[in-house]
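A single protein chain has been omitted; all remaining protein chains appear in their positions.
Coming up: chain A.
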Amino acid sequence: MTATDSLNRNVEVQKIVVFRLEDKEYALEVDVVESIERLMAITKVPKTPSYVKGVVNLRGVVTPIIDLRERLNLKVNPLDEETRIIIVSNDEFDVGLIVDEATDVIDIPIDSIKLQPEVVGSVESEFIAGVAKVDKRLFVMLSLGKLLIPVKRVSIDEY
């Protein structure tokens, strides 16, 4: 669990961005989050996995958008007023994640972050870096590595 390792360094607190999917709270390290955006016009991109909702114009940069619910195999919900797009970035590209609601940016003590227990809800464990329990809130820490594996299309159909 590389994400947790990096959290365990001698820093005492970790700033996280908290968001809601269904009734659970999820979190990302603040370092990977570029910005949080309201819903905007998404252009569909044909022949991509269904969790890729398309691309948006993010201040002049064409940015792909992933429906996080669908990516994590949760029930897909219609988008509404509370829907937010969290723009995350790795070294190579930015991707927007559709979440139900962005709720918080908070500091949590590093040692509150634990490796994930055997079963965490229905979310596929490969996307999860760990869980953090602070006061009475439980945050599921997401790991970007697996989430952002590029979509490649190698085979060419007829035509």
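By our rule, a residue touches a chain if its C-beta (ideal position, glycine included) is under 8 Å from a C-beta of that chain, and two chains touch if they have at least 3 such contacts; residues count from 1.
Just so we're on the same page, contacts and distances are computed from a predicted model.
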Name per UniProt, for the chain absent here [options: "Lipopolysaccharide transport system ATP-binding protein", "Xanthine dehydrogenase family protein subunit M", "PadR family transcriptional regulator" or "histidine kinase"]: "histidine kinase"
Among the options A:V33, A:L68, A:V95 or A:I113, the absent chain makes contact with A:V95
Among listed residues A:K75, A:K136 or A:K152, the absent chain is touched only by A:K152
Which parts of chain A are in contact with the chain that was left out? 41, 43-48, 52, 54-57, 59-64, 92-95, 148, 150-154, 156-157, 159
